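Have a look at this one before I ask anything.
Here the complex is missing a single protein chain, while all its other protein chains stay put.
Presenting subunit A:
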Amino acid sequence: MLAYVIRRVFQSLIVLLVVGLVAFSMFTFVGDPIDNMLGQERTDADIARLRAQLGLDQPFPVQYLRFLENAIQGNFGVSYRQGRPVAEIIAERAPATLELAFVSGLFAITFGIGLGVFTALRRNGWAANTIMTLSLVGVSLPTFLIGIVLIYIFSVELNWLPSFGRGEVVDLGWWTTGFLTASGLKALILPSITLGLYQMTLIMRLVRTEMLEVLRQDYIRFARARGLKDRAVHFRHALKNTLVPVITVTGLQLGSIIAFAIITETVFQWPGVGLLFINAIQFVDIPVMAAYLMLISVMFVMINLIVDLLYFAIDPRLRVDRTAAKG
(Lines give C-alpha, C1' and ligand atoms only; values in the text may rest on other atoms or scores of the structure.)
Protein backbone atom coordinates (compact mmCIF):
# COMPACT_ATOMS: atom_id res chain seq x y z
CA MET A 1 0.00 0.00 0.00
CA LEU A 2 2.71 2.47 1.04
CA ALA A 3 4.93 1.30 -1.81
CA TYR A 4 2.03 1.83 -4.17
CA VAL A 5 1.46 5.37 -2.93
CA ILE A 6 5.15 6.20 -3.27
CA ARG A 7 5.19 4.81 -6.79
CA ARG A 8 2.15 6.87 -7.74
CA VAL A 9 3.67 10.02 -6.27
CA PHE A 10 6.83 9.35 -8.24
CA GLN A 11 4.85 8.90 -11.46
CA SER A 12 3.03 12.13 -10.73
CA LEU A 13 6.32 13.97 -10.42
CA ILE A 14 7.44 12.73 -13.83
CA VAL A 15 4.18 13.95 -15.34
CA LEU A 16 4.74 17.34 -13.77
CA LEU A 17 8.30 17.54 -15.10
CA VAL A 18 7.07 16.87 -18.63
CA VAL A 19 4.30 19.45 -18.32
CA GLY A 20 6.90 21.85 -16.96
CA LEU A 21 8.98 21.28 -20.07
CA VAL A 22 6.03 22.04 -22.31
CA ALA A 23 5.13 25.11 -20.29
CA PHE A 24 8.69 26.31 -20.41
CA SER A 25 9.04 25.66 -24.14
CA MET A 26 6.40 28.31 -24.71
CA PHE A 27 8.88 30.94 -23.68
CA THR A 28 11.15 29.93 -26.51
CA PHE A 29 8.73 28.98 -29.20
CA VAL A 30 5.70 31.24 -28.83
CA GLY A 31 6.89 34.59 -30.12
CA ASP A 32 9.51 36.76 -28.53
CA PRO A 33 8.43 38.36 -25.27
CA ILE A 34 10.90 41.19 -25.77
CA ASP A 35 8.79 42.35 -28.73
CA ASN A 36 5.79 42.72 -26.46
CA MET A 37 7.56 44.31 -23.55
CA LEU A 38 9.39 47.02 -25.41
CA GLY A 39 7.46 49.43 -27.55
CA GLN A 40 8.06 50.53 -31.13
CA GLU A 41 10.87 52.85 -30.19
CA ARG A 42 13.46 50.44 -28.91
CA THR A 43 17.13 50.15 -29.49
CA ASP A 44 19.22 47.04 -29.87
CA ALA A 45 20.85 47.96 -26.59
CA ASP A 46 17.47 47.97 -24.84
CA ILE A 47 16.72 44.55 -26.25
CA ALA A 48 20.05 43.10 -25.20
CA ARG A 49 19.79 44.60 -21.73
CA LEU A 50 16.29 43.22 -21.13
CA ARG A 51 17.28 39.87 -22.59
CA ALA A 52 20.15 39.60 -20.12
CA GLN A 53 18.00 40.87 -17.28
CA LEU A 54 15.37 38.19 -17.91
CA GLY A 55 18.03 35.50 -18.44
CA LEU A 56 16.86 34.84 -21.99
CA ASP A 57 20.42 34.87 -23.32
CA GLN A 58 21.27 31.63 -21.47
CA PRO A 59 21.24 28.22 -23.21
CA PHE A 60 17.94 26.29 -23.21
CA PRO A 61 18.76 23.62 -20.58
CA VAL A 62 20.08 26.25 -18.18
CA GLN A 63 16.94 28.30 -18.64
CA TYR A 64 14.80 25.18 -18.05
CA LEU A 65 16.60 24.27 -14.85
CA ARG A 66 16.27 27.81 -13.58
CA PHE A 67 12.60 27.75 -14.49
CA LEU A 68 12.11 24.52 -12.53
CA GLU A 69 14.10 25.79 -9.57
CA ASN A 70 11.98 28.91 -9.43
CA ALA A 71 8.74 27.07 -10.08
CA ILE A 72 9.33 24.74 -7.16
CA GLN A 73 9.73 27.77 -4.94
CA GLY A 74 6.48 29.13 -6.33
CA ASN A 75 8.23 31.76 -8.38
CA PHE A 76 6.92 31.89 -11.92
CA GLY A 77 8.52 35.16 -12.84
CA VAL A 78 7.00 38.48 -13.58
CA SER A 79 3.94 39.01 -15.73
CA TYR A 80 4.98 40.77 -18.97
CA ARG A 81 1.76 42.70 -19.00
CA GLN A 82 1.13 43.62 -15.37
CA GLY A 83 4.75 43.80 -14.26
CA ARG A 84 3.90 41.95 -11.02
CA PRO A 85 5.00 38.51 -9.82
CA VAL A 86 2.85 35.82 -11.45
CA ALA A 87 2.54 33.87 -8.22
CA GLU A 88 0.96 36.91 -6.58
CA ILE A 89 -1.52 37.43 -9.41
CA ILE A 90 -2.53 33.76 -9.40
CA ALA A 91 -2.88 33.63 -5.62
CA GLU A 92 -5.20 36.60 -5.91
CA ARG A 93 -7.32 34.93 -8.60
CA ALA A 94 -7.24 31.31 -7.42
CA PRO A 95 -9.93 31.57 -4.70
CA ALA A 96 -12.52 32.68 -7.26
CA THR A 97 -11.81 29.72 -9.53
CA LEU A 98 -11.51 27.20 -6.71
CA GLU A 99 -14.79 28.28 -5.13
CA LEU A 100 -16.51 28.10 -8.50
CA ALA A 101 -15.03 24.68 -9.22
CA PHE A 102 -15.93 23.44 -5.74
CA VAL A 103 -19.58 24.45 -6.04
CA SER A 104 -19.85 23.09 -9.59
CA GLY A 105 -18.21 19.84 -8.55
CA LEU A 106 -20.57 19.51 -5.62
CA PHE A 107 -23.50 20.24 -7.91
CA ALA A 108 -22.30 17.74 -10.53
CA ILE A 109 -21.65 14.93 -8.04
CA THR A 110 -24.79 15.41 -5.94
CA PHE A 111 -27.20 15.68 -8.82
CA GLY A 112 -25.24 13.31 -11.05
CA ILE A 113 -25.33 10.46 -8.55
CA GLY A 114 -28.82 11.28 -7.30
CA LEU A 115 -30.41 11.45 -10.73
CA GLY A 116 -28.33 8.52 -11.97
CA VAL A 117 -29.64 6.29 -9.19
CA PHE A 118 -33.16 7.58 -9.71
CA THR A 119 -33.17 6.94 -13.46
CA ALA A 120 -31.68 3.47 -12.93
CA LEU A 121 -34.26 2.44 -10.34
CA ARG A 122 -37.24 3.94 -12.19
CA ARG A 123 -35.92 2.75 -15.49
CA ASN A 124 -39.22 2.84 -17.34
CA GLY A 125 -40.97 5.68 -15.54
CA TRP A 126 -41.88 8.83 -17.41
CA ALA A 127 -39.84 11.04 -15.06
CA ALA A 128 -36.69 8.98 -15.64
CA ASN A 129 -37.23 9.01 -19.39
CA THR A 130 -37.71 12.78 -19.38
CA ILE A 131 -34.50 13.25 -17.39
CA MET A 132 -32.59 10.96 -19.74
CA THR A 133 -33.81 12.89 -22.77
CA LEU A 134 -32.94 16.23 -21.20
CA SER A 135 -29.53 14.92 -20.24
CA LEU A 136 -28.75 14.46 -23.93
CA VAL A 137 -29.22 18.21 -24.27
CA GLY A 138 -26.86 18.77 -21.36
CA VAL A 139 -24.20 16.59 -22.93
CA SER A 140 -24.45 18.12 -26.37
CA LEU A 141 -24.84 21.84 -25.67
CA PRO A 142 -21.59 23.79 -25.55
CA THR A 143 -20.77 25.41 -22.23
CA PHE A 144 -20.82 28.99 -23.44
CA LEU A 145 -24.29 28.54 -24.92
CA ILE A 146 -25.66 27.15 -21.65
CA GLY A 147 -24.15 30.13 -19.85
CA ILE A 148 -25.65 32.64 -22.26
CA VAL A 149 -29.07 30.97 -22.14
CA LEU A 150 -29.00 30.95 -18.32
CA ILE A 151 -28.00 34.61 -18.26
CA TYR A 152 -30.80 35.44 -20.68
CA ILE A 153 -33.43 33.64 -18.61
CA PHE A 154 -32.38 34.35 -15.04
CA SER A 155 -30.61 37.69 -15.37
CA VAL A 156 -32.14 39.47 -18.32
CA GLU A 157 -35.74 38.21 -18.32
CA LEU A 158 -36.38 37.27 -14.68
CA ASN A 159 -33.74 39.52 -13.17
CA TRP A 160 -33.20 37.08 -10.28
CA LEU A 161 -29.49 36.49 -10.44
CA PRO A 162 -26.48 38.57 -11.46
CA SER A 163 -25.08 37.98 -14.93
CA PHE A 164 -21.41 38.63 -14.20
CA GLY A 165 -18.79 38.91 -11.47
CA ARG A 166 -18.49 37.40 -8.01
CA GLY A 167 -20.71 39.80 -6.11
CA GLU A 168 -19.45 41.02 -2.76
CA VAL A 169 -16.54 39.05 -1.41
CA VAL A 170 -15.08 38.87 2.08
CA ASP A 171 -11.32 39.18 2.28
CA LEU A 172 -9.84 36.76 4.80
CA GLY A 173 -6.34 38.00 4.16
CA TRP A 174 -5.04 35.01 2.24
CA TRP A 175 -8.36 34.10 0.64
CA THR A 176 -11.31 36.01 -0.72
CA THR A 177 -14.60 34.20 -0.38
CA GLY A 178 -18.01 34.70 -1.91
CA PHE A 179 -19.58 32.16 0.45
CA LEU A 180 -20.21 34.65 3.23
CA THR A 181 -22.36 37.23 1.50
CA ALA A 182 -25.79 36.88 -0.07
CA SER A 183 -24.70 38.53 -3.29
CA GLY A 184 -21.59 36.33 -3.42
CA LEU A 185 -23.69 33.19 -3.09
CA LYS A 186 -26.20 34.40 -5.67
CA ALA A 187 -23.40 35.19 -8.09
CA LEU A 188 -22.13 31.61 -7.74
CA ILE A 189 -25.35 29.93 -8.85
CA LEU A 190 -25.41 30.52 -12.62
CA PRO A 191 -21.69 30.00 -13.29
CA SER A 192 -21.67 26.83 -11.16
CA ILE A 193 -24.59 25.32 -13.06
CA THR A 194 -23.05 26.32 -16.38
CA LEU A 195 -19.72 24.77 -15.47
CA GLY A 196 -21.11 21.67 -13.79
CA LEU A 197 -23.99 20.79 -16.12
CA TYR A 198 -21.95 18.77 -18.59
CA GLN A 199 -20.18 16.89 -15.80
CA MET A 200 -23.47 16.36 -14.01
CA THR A 201 -25.13 14.75 -17.04
CA LEU A 202 -22.04 12.69 -17.72
CA ILE A 203 -21.88 11.38 -14.14
CA MET A 204 -25.61 10.77 -14.19
CA ARG A 205 -25.52 8.69 -17.36
CA LEU A 206 -22.52 6.78 -16.10
CA VAL A 207 -24.08 6.07 -12.69
CA ARG A 208 -27.26 4.91 -14.41
CA THR A 209 -25.44 2.52 -16.73
CA GLU A 210 -23.25 1.11 -13.97
CA MET A 211 -26.17 0.81 -11.58
CA LEU A 212 -28.25 -1.12 -14.12
CA GLU A 213 -25.29 -3.41 -14.65
CA VAL A 214 -24.80 -3.95 -10.92
CA LEU A 215 -28.52 -4.57 -10.35
CA ARG A 216 -28.26 -7.56 -12.69
CA GLN A 217 -25.52 -9.16 -10.60
CA ASP A 218 -26.07 -12.34 -8.61
CA TYR A 219 -25.25 -10.71 -5.30
CA ILE A 220 -28.12 -8.28 -5.78
CA ARG A 221 -30.48 -11.19 -6.48
CA PHE A 222 -29.09 -12.92 -3.42
CA ALA A 223 -29.55 -9.77 -1.33
CA ARG A 224 -33.18 -9.63 -2.47
CA ALA A 225 -33.62 -13.35 -1.86
CA ARG A 226 -32.43 -12.74 1.70
CA GLY A 227 -35.30 -10.35 2.19
CA LEU A 228 -33.29 -7.17 2.61
CA LYS A 229 -35.23 -3.94 2.26
CA ASP A 230 -35.16 -2.26 -1.13
CA ARG A 231 -33.33 0.69 0.37
CA ALA A 232 -30.55 -1.55 1.67
CA VAL A 233 -30.33 -3.43 -1.63
CA HIS A 234 -30.19 -0.27 -3.70
CA PHE A 235 -27.97 1.95 -1.61
CA ARG A 236 -25.90 -0.38 0.55
CA HIS A 237 -25.30 -3.11 -2.00
CA ALA A 238 -25.82 -1.64 -5.44
CA LEU A 239 -24.65 1.96 -5.11
CA LYS A 240 -21.38 1.10 -3.42
CA ASN A 241 -20.46 -1.28 -6.23
CA THR A 242 -21.52 1.31 -8.75
CA LEU A 243 -19.15 3.89 -7.31
CA VAL A 244 -15.93 2.02 -8.05
CA PRO A 245 -15.88 2.77 -11.79
CA VAL A 246 -17.73 6.05 -11.33
CA ILE A 247 -14.98 7.48 -9.14
CA THR A 248 -12.39 7.32 -11.92
CA VAL A 249 -14.44 9.28 -14.37
CA THR A 250 -15.70 11.67 -11.72
CA GLY A 251 -12.15 12.42 -10.62
CA LEU A 252 -11.07 13.23 -14.14
CA GLN A 253 -14.18 15.33 -14.61
CA LEU A 254 -13.39 17.39 -11.52
CA GLY A 255 -10.00 18.12 -13.02
CA SER A 256 -11.61 19.27 -16.22
CA ILE A 257 -14.04 21.44 -14.26
CA ILE A 258 -11.07 23.54 -13.21
CA ALA A 259 -9.63 23.49 -16.70
CA PHE A 260 -12.93 24.27 -18.46
CA ALA A 261 -13.57 27.09 -16.03
CA ILE A 262 -11.87 29.24 -18.69
CA ILE A 263 -14.99 29.34 -20.85
CA THR A 264 -17.44 29.83 -18.00
CA GLU A 265 -15.26 32.51 -16.45
CA THR A 266 -15.16 34.33 -19.78
CA VAL A 267 -18.93 34.18 -20.23
CA PHE A 268 -19.60 35.38 -16.68
CA GLN A 269 -16.57 37.66 -16.42
CA TRP A 270 -15.65 35.67 -13.34
CA PRO A 271 -12.41 37.04 -11.91
CA GLY A 272 -10.60 33.71 -11.66
CA VAL A 273 -7.46 32.19 -13.13
CA GLY A 274 -9.30 31.07 -16.27
CA LEU A 275 -10.15 34.62 -17.21
CA LEU A 276 -6.60 35.59 -16.29
CA PHE A 277 -5.33 32.92 -18.69
CA ILE A 278 -7.54 34.12 -21.56
CA ASN A 279 -6.30 37.67 -21.07
CA ALA A 280 -2.73 36.39 -20.84
CA ILE A 281 -3.11 34.65 -24.22
CA GLN A 282 -4.31 37.84 -25.85
CA PHE A 283 -1.18 39.62 -24.66
CA VAL A 284 1.18 36.65 -25.09
CA ASP A 285 1.89 36.95 -21.35
CA ILE A 286 3.89 33.74 -21.29
CA PRO A 287 4.87 33.62 -17.57
CA VAL A 288 1.18 33.70 -16.66
CA MET A 289 0.33 31.06 -19.28
CA ALA A 290 3.15 28.80 -18.10
CA ALA A 291 2.16 29.17 -14.46
CA TYR A 292 -1.47 28.46 -15.31
CA LEU A 293 -0.50 25.32 -17.20
CA MET A 294 1.57 24.13 -14.25
CA LEU A 295 -1.23 24.91 -11.81
CA ILE A 296 -3.80 22.96 -13.80
CA SER A 297 -1.47 19.98 -14.20
CA VAL A 298 -0.68 19.92 -10.49
CA MET A 299 -4.41 19.82 -9.78
CA PHE A 300 -5.04 17.06 -12.31
CA VAL A 301 -2.21 14.99 -10.92
CA MET A 302 -3.36 15.53 -7.34
CA ILE A 303 -6.94 14.60 -8.15
CA ASN A 304 -5.77 11.44 -9.90
CA LEU A 305 -3.70 10.52 -6.90
CA ILE A 306 -6.67 11.01 -4.61
CA VAL A 307 -8.85 8.91 -6.92
CA ASP A 308 -6.32 6.08 -6.81
CA LEU A 309 -6.28 6.24 -3.04
CA LEU A 310 -10.10 6.27 -2.92
CA TYR A 311 -10.13 2.90 -4.67
CA PHE A 312 -8.43 1.43 -1.65
CA ALA A 313 -11.00 2.94 0.66
CA ILE A 314 -13.89 1.51 -1.36
CA ASP A 315 -12.68 -1.76 -2.82
CA PRO A 316 -11.16 -4.21 -0.32
CA ARG A 317 -9.99 -6.52 -3.12
CA LEU A 318 -7.31 -4.03 -4.13
CA ARG A 319 -5.87 -3.81 -0.64
CA VAL A 320 -5.13 -7.50 -0.50
CA ASP A 321 -4.05 -7.97 -4.09
CA ARG A 322 -1.45 -5.24 -3.76
CA THR A 323 0.16 -6.67 -0.66
CA ALA A 324 -0.07 -10.17 -2.12
CA ALA A 325 1.61 -9.01 -5.31
CA LYS A 326 4.38 -7.45 -3.24
CA GLY A 327 4.93 -10.84 -1.58
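Rule of thumb we're sticking to: contacts are C-beta pairs under 8 Å (C-beta built on N, C-alpha and C of every residue); 3 or more make two chains touch, one makes a residue touch a chain; residues count from 1.
Just so we're on the same page, contacts and distances are computed from a predicted model.
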Among "Cysteine desulfurase", "Ger(X)C family spore germination protein", "4-azaleucine resistance probable transporter AzlC" or "Oligopeptide transport ATP-binding protein OppD", UniProt-listed name of the chain not shown: "Oligopeptide transport ATP-binding protein OppD"
Absent-chain contact - pick from A:Ile34, A:Ala232 or A:Ile278: A:Ala232
Per the touch definition above, residue among A:Ala120, A:Ala223 or A:Ala280 touching the missing chain: A:Ala223
Residue numbers in subunit A that touch the chain omitted from display: 217-219, 221-230, 232, 236-237, 240-241, 244, 314-317, 320
